[in-house]
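Note that one protein chain of the assembly has been removed; the remaining protein chains are unaltered in position.
For clarity, chains are labelled A, B and C in written order, and residue numbers in each chain start from 1.
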Amino acid sequence: MDTPIEPIRTLVIANRILAREGVVDGFGHVSMRHPGRPDRFLLSCSRSPELVGVDDILEFRLDGEAVDSRGRDVYLERFIHAAVFEARADVQAVVHSHAPETIPFGVTGTPLRPMFHVAARMGATVPVWDIADRFGATNLLVANMAQARDMTATMGANRMVLMRGHGITIGAATLHDAVTTAIYANLNARLQFQAMLMGEVRYLSPEEQAEAVKLSTGGTLGGRRTWDYFRHRAGCDEM
Amino acid sequence: MDTPIEPIRTLVIANRILAREGVVDGFGHVSMRHPGRPDRFLLSCSRSPELVGVDDILEFRLDGEAVDSRGRDVYLERFIHAAVFEARADVQAVVHSHAPETIPFGVTGTPLRPMFHVAARMGATVPVWDIADRFGATNLLVANMAQARDMTATMGANRMVLMRGHGITIGAATLHDAVTTAIYANLNARLQFQAMLMGEVRYLSPEEQAEAVKLSTGGTLGGRRTWDYFRHRAGCDEM
Amino acid sequence: MDTPIEPIRTLVIANRILAREGVVDGFGHVSMRHPGRPDRFLLSCSRSPELVGVDDILEFRLDGEAVDSRGRDVYLERFIHAAVFEARADVQAVVHSHAPETIPFGVTGTPLRPMFHVAARMGATVPVWDIADRFGATNLLVANMAQARDMTATMGANRMVLMRGHGITIGAATLHDAVTTAIYANLNARLQFQAMLMGEVRYLSPEEQAEAVKLSTGGTLGGRRTWDYFRHRAGCDEM
Partner (left out) sequence: MDTPIEPIRTLVIANRILAREGVVDGFGHVSMRHPGRPDRFLLSCSRSPELVGVDDILEFRLDGEAVDSRGRDVYLERFIHAAVFEARADVQAVVHSHAPETIPFGVTGTPLRPMFHVAARMGATVPVWDIADRFGATNLLVANMAQARDMTATMGANRMVLMRGHGITIGAATLHDAVTTAIYANLNARLQFQAMLMGEVRYLSPEEQAEAVKLSTGGTLGGRRTWDYFRHRAGCDEM
């Protein structure tokens, strides 16, 4: 089955944006559900996001296996994406990242909470998943479906989950939403660290968060404005 | 009525400078009062400041509506600019930004205060406006004139207002002054955070602040030197 | 004896990567054991890593002296490399750096410990060497084999040693491993500083560290992916 080229190009741009904004480095990946087959998703072969090109995008099944790997190595942690797409019909795009500013939250149990409106897309609650709870002493990578499904269970209906000693996973209704959630989660984490050292923090109320998150999937904040900006910064205007 | 091209070019450069200096990202905007019609102001259509060009600048009335939008989308929060120009005859330029370092001040109630001379242009007092006080649980955007006027009332005669969980708004007598105030407010916020963790902070005295702020609207610090510098960094030497 | 060109090219790329990632500045250096003669190692003449080219790479003996300096100045601290290669047959590459984020750990005695999986390559324990313990008041440089051997003794069988008031030294089984260890040690240091201010830190357990460090010398994390990424960022795609 042919995959249309436009979604693939957009996925490549998403890879480059996440690299340019410091949310991923040599590691991390972003995927989207196949536009024509909801039981499949698109994800790069094992390359760093900054280097991903159109030819690197492969098709995967919801068990995490490539439909046809074309001889390429695949990400060890592709199961993260598979399990989120499997469990969450509402999710069309997944980002997994070691977003640096979020790491201290995962290892101290400090709740990561949206502190300003553009970060509302993290969701009101960001649960923390600890692989050690069910799988004991591992290398912390999510290396199979059992581990990935356990992470997804902790994620529940939330938009994001912190992975202790590892990073974050985000599931969103659009690729744009997943990408911008990763960017602003990382920024919120840095600013929340600073605010907590300054005094008592007034977070967005649950009602404010619920109102503000609507902006991320439509209207002004969900529209072309930020995508055009991030794409330009990532050097992808011509793509 | 024709708008002269030179002010429009300067406004475009101001957009690019704010992006280059990290004061705005995909969001944020800067405006100037129309040089010939004080009841109008110039502001980009809905684009990220880094991407704004001469053709994007539109003319607005003081009720926040575009005189002629030429089919372009407009910023939802254009009312911020309208209300400041409406209330403050002394203001010729307005910046609205989510300047990251200032966010923790808005959500902790820690007074943001000038700590070194180039930041004196923030003003001696930076009030904090909380949209929830009068408008309850919103998405925190300033979406109409009533909200914008409420913000402007809290701003009062000050040069800057913090918006809780959102960002800042600055009104100044020149575009250069508004832009450099935004840049140095962001820097002062970062350094004030550090200083507060180190011990008791000696801020500029009110008298020192009053003396130093004069430099931002004329003389050495208000002259061409920093504008040439920022314009160069923003890649606008040829503009 | 001729040194093959490929390892020399890789060593040049390693220099550029460390500069690009902010682990070295004008100071710092990286070496590799000679591929054909384990009693020799390759190291640049006295140049900043960002500027090192193929012609700058010299061959050194395990006493720290150049086999043939070709009239070039050599690094004063070449003894660091010599002593690590001398003491540790398992080490094939050495990085010495003033990695900025690690400096506060060396001067406060705060144990630097891996907090997330990609930083496991620092090792479970990072000892601190203080040159003053045996050599009194010096300029802190490692200026001879006696000082370098003392540092190596403190390093022991660990992968990394902190040098009080100075920097770090890393010994690893591959050049890629040494380089990425330096990069992630610096990042872990910054994030650990933040986490410690937020609360009790859950570090990788010794078992998790032992599992995760295996990834850095083989398999997914030790493979080409991150090297290609770092090389690209360092502008060395064509090298």
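FYI, contacts are C-beta pairs under 8 Å (C-beta built on N, C-alpha and C of every residue); 3 or more make two chains touch, one makes a residue touch a chain.
On a predicted model such as this, the values are computed, not experimentally measured, just so you know.
Across the complete structure, the visible chains that the omitted chain touches are B, C.
Only one of C:104, C:127 or C:199 touches the chain withheld from this view, namely C:104. Interface with the hidden chain, as seen from chain C, comprises residues 25-27, 46-48, 50-51, 73, 75-76, 98, 100-101, 103-110, 132, 137-141, 164-167, 193, 196-197.
By the touch rule set out above, chain B reaches the unshown chain at residues 115-118, 120, 187, 190-192, 194-195, 197-205, 207-208, 211-212, 214-215, 219-221, 223, 225-226, 228-230, 232-233.
Methods note: only the chains that are shown with their structure count from here on.
By the document's definition of touch, chain A and chain C have no common neighbour.
Averaging C-alpha coordinates per chain and comparing to chain C, the farthest chain turns out to be B.
Mean C-alpha position of chain A lies 32 Å from that of chain B.
Mean C-alpha position of chain B lies 46 Å from that of chain C.
None of the residues of chain C touches two or more other chains.
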